[in-house]
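Quick notes on the structure that follows.
The complex appears here without one of its protein chains, the remainder shown in place.
Up next, subunit A:
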Amino acid sequence: MSGITSSAATLPYPSAPGRAAQHPVISLSAVHKIYGEGEAEVRALDGVGLSIARGEFVAIIGASGSGKSTMMNIIGCLDAPTSGEYRLDGIATGELDEHQLAQIRNRKIGFVFQNFNLIPRTRAVDNVAMPLAYRGVSRRERHERAMAALDAVGLSERASHLPSQLSGGQQQRVAIARALVTEPVLLLADEPTGALDTHASHEVLDLFDSLHATGRSIVMITHELDVAARAERTVRMQDGLIIADSRTGGVA
């Protein structure tokens, strides 16, 4: 239990800090993810290679069942590939134990889900502050940083509301604040606007644009092409493979 506070030194950094900017934030090579066996075998990812540089805003599109979420979960260290290598910020994740993976999720990644995934019966500000609690940040600092993050998503007046007292768009903004509060190198979003109406979607996407503008790397799954158009790069998937990867010119 004391491990949460342990320093980043326990993470195997492969290189000196000065070289950090040189390696891609995400690097997948020949990644397979196979569910089931024999007849029931599903090759959700069938040899994916992908490299995303620091500061990129990438949209992932593709038909339902093409493997987008599977890939996103591997990128987010929520799941491990069946085979292939995944390097996050230069770290070979396959070599990490569970404890180190938890630290990676806490320090390097901010996750935004389609269905918000806020913890029920817990105030917005406490939801936002939670990742910091697992990092051993003091209570006061946690609160300050959570309030700042809520302010950044325009919800500081709703800090004391419970998730059930917030609209879908507001809940998603709280979730984004939670993802940002640790200042991760990577923001992952799996259909963040999937459960939102057009207006709320725009608010969320505008937020992503401004985050991108401040240099954060963002990977976002979406079904909607106009949403994908916000990104500067679009990766298209089909049957567990990347079939297209194009630069679309970026921020609208």
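We adopt the following convention: a residue touches a chain if its C-beta (ideal position, glycine included) is under 8 Å from a C-beta of that chain, and two chains touch if they have at least 3 such contacts; residues count from 1.
One rule holds for everything that comes next: contacts and distances are computed from a predicted model.
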Options "Cytochrome c oxidase subunit 2", "Carbamoyl phosphate synthase large chain", "Ethanolamine ammonia-lyase small subunit" or "ABC transporter permease": UniProt name of the undisplayed chain: "ABC transporter permease"
Touch criterion as defined above, residue of A:42, A:63 or A:119 at the omitted chain: A:119
Listed residues A:62, A:81, A:131 or A:192, member touching the removed chain: A:131
Of A:51, A:82, A:106 or A:238, the residue in touch with the unshown chain: A:106
Touching residues on subunit A - with respect to the absent chain: 1-5, 73, 76, 78-79, 98-99, 102-103, 105-107, 111, 113, 117-122, 130-131, 133-136, 178, 182
